[in-house]
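Structure, as structure tokens:
As you look at this complex, bear in mind that one protein chain is not there, while each of the others sits in place.
On to subunit A.
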């Protein structure tokens, strides 16, 4: 709620992967084509038909999409309005709050063709590396030697900057290739050197610093730790020998608890060896500090010479004085990748690894107010607010977009009336910015002219136009009439005045069939070479369709303004196409206009199915 208006959140399909409660109601079988209603399940179950991303599948949703007689469709919609509401995405549903993300936070899985949110991806460590020398460290080394760089990278214990190796005798001259030792580690930032230490550390060679330091700075703690580690590693090694791949080991594991109660020794006869881990004989007490010495030292050196908590924690020997600090080896970092949370037998496989963010795959929406005098934090009740809803296409194909929204915003007692003036339109491909300029001799994008042609043909039957069309961007007008809403923000859980519009975005386009991409079921059905070879240059194409719910937070409804009252006849009626434009009061705002494209053809919403525009292969089952 803190995000400034307007905001657009996209619902991740993981919202719909809900607990399988469908079996609860056994008395009433659930039809595969019709979703169970809220009353059936007592929770708001999403429409199973709500396609998240469906390749080559024509959905049976009742939203009018490609049919030409839209009025009939609309009537049907009205009749089944009750059902419609049940299937709508409710932005106020407590569950949906967890699946709504700005598009920047979303990822896209190329293998399951679905939007993935941070909740439904998994981080995966690709490798470990040192951020300063950038060397990759194998995970086995990380396990054995710890997650610090074992090469020459050390940090200053005072200021955590990287230490550099300098020669103690700078008088050797700047030109000599190999400066003579001894060397110290020097911090260029705070000028700390290992020569500052109480037993000052001097290195003989400028390389292999780790081994030199290990020799020089071995503390009793380190020695004891190494001793313990060696002991237990040995024990573990023995145990692994016992456990490794032998059926006896499995038996013993299974019988581990069974044998505890009665007689543990009885099993020895059957050849199952009892695993024994021995403790270290005599753990040494190290670092006995004589307190009086410490106090004396403190009195001499003063508080400035003591370490702070951070420095003390960073060192295994917990130094109390600055002069006891040691250089700290650089912590390794991990390079990670995101993976779709889909079960995959082989971990190493690159399938389900997410390569690009959702912005590269799904069209992004944007909302602007047309009339800049509108205050988004206090929308005026009963007034028709017009917003510009823009769709930007990231794909290299022209897409046709259908935007659908419930007539009244769901999930609240005070629904606002929402109308999208041109719910169907095309957005041109995300071509290179310079393509048009470079290929000026070539006629403009053929699909665009085709679309224009069809639009001209059908323009007599509908007036709806897109507001603006640019290279890969199309915008339409959305009208919102908020009602009067009492302000119960202080008492209520929900902010009822918050105006959030759920919009169902459906995108269709013709994609080149990518063979590597084919899922096994669909891949077999396509006979690859014949048609492509016969057509020569023409590529195999398929109809791709996907859809998602998004929520537009338009603003907050403010207090009612005198003079603007509910006037039912004046408010727009929900129709898929632009008839309400005439009916709505203009209120000084601009009316939608036809935008001329460079070719001079008016761009209109195409009404014909895409098959009429481009020769298509039959859709894949």
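Note that contacts are C-beta pairs under 8 Å (C-beta built on N, C-alpha and C of every residue); 3 or more make two chains touch, one makes a residue touch a chain; residues count from 1.
Please note the rule applied: contacts and distances are computed from a predicted model.
Peer 1: Pick, from "Ubiquitin-conjugating enzyme", "Ras-related protein Rab7", "Dynactin subunit 6" or "SKP1-like protein", the protein name that UniProt gives for the chain of this complex that is not shown.
Peer 2: "Dynactin subunit 6"
Peer 1: Which of these touches the unseen chain: A:95, A:119 or A:191?
Peer 2: Considering all chains, including the one not shown, the answer is A:191.
Peer 1: Looking at A:166, A:370 or A:388, which makes contact with the chain not pictured?
Peer 2: From the options A:166, A:370 or A:388, the contact with the absent chain belongs to A:166.
Peer 1: Which residues does subunit A use to touch the chain missing from this display?
Peer 2: Within subunit A, the residues touching the omitted chain are 158-159, 166, 170-171, 174, 184, 186, 189-193, 195-196.
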